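A protein chain is absent from this complex, but the other protein chains hold their places.
Moving on to chain A:
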Amino acid sequence: MAAADTPSATLRHHDLCSRGIRLARKMRSDVTDLLDIYVERQGLDASISVAAVDGVPAAAAECWAEQTGTQRLLDNLAAYRAFRTLLAQMLEEQREQLGDADAELGPALAAVLLQVSAFAYHLEELLELESRGAPAEEGSEPPALPRLSLFEQKLRGLGVLRELAQWAVRSVRDLRQLAKHGPGSGTALGLPESQ
């Protein structure tokens, strides 16, 4: 991977990782605030347990330390693309439920959605630098979700935000690992090239 080994590529890689870490940290902080608003506006108990929901990417990872850089980027990108769709759905549902009466939750959701989109783009740039290119989005759309009751929608929303908060922390760690190992550190395992 000659492109990934040049000094300028190394500098750009380091710069992208550093900026990505800052983006992820800011995102986590805003998602934490959004969670507080969401729980309050939706009338939920903050300590309620939410079962894993189909289509919500789980941040939990086994053997996290052994992942290659490329795998980290691909997992992150798939997750944030899914969150982008899920948050857009939540925003739509929130507008249907609360409409113009809500001056807080809607804007907070929209702001986080923007950050998620920006972060996904940032990850695509990192993947480009790894000379792998970002995979096409067609295959990464979450399946169409069944129509849920209002309460089920609220619980799913809580699950989405909680998982997003975990992902933000994981992304900081992933990018730090990426920065530590430098560009082009994820191709040794013979992962398939993107189209």
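We take it that a residue touches a chain if its C-beta (ideal position, glycine included) is under 8 Å from a C-beta of that chain, and two chains touch if they have at least 3 such contacts; residues count from 1.
Criterion: contacts and distances are computed from a predicted model.
S.K.: Can you tell which of "AP complex subunit sigma", "Septin", "Sorting nexin 1" or "Ciliary neurotrophic factor receptor subunit alpha" UniProt lists for the chain that's not drawn?
M.R.: Answer from the UniProt record of the missing subunit chain: "Ciliary neurotrophic factor receptor subunit alpha".
S.K.: Of A:Ala61, A:Ala88 or A:Ala111, which sits in contact with the chain we cannot see?
M.R.: Of the listed residues, the one touching the omitted chain is A:Ala61.
S.K.: Among A:Ser8, A:Ser49 or A:Ser149, choose the residue that contacts the chain missing from this document, as touch is defined above.
M.R.: In the complete complex, the chain left out is touched by residue A:Ser49.
S.K.: Pick out the residues on chain A that sit against the missing chain.
M.R.: Residues in contact with the chain left out: 25, 28, 49, 58-62, 64-65, 159, 162-163, 166-167, 169-170, 172-173, 176-177, 180.
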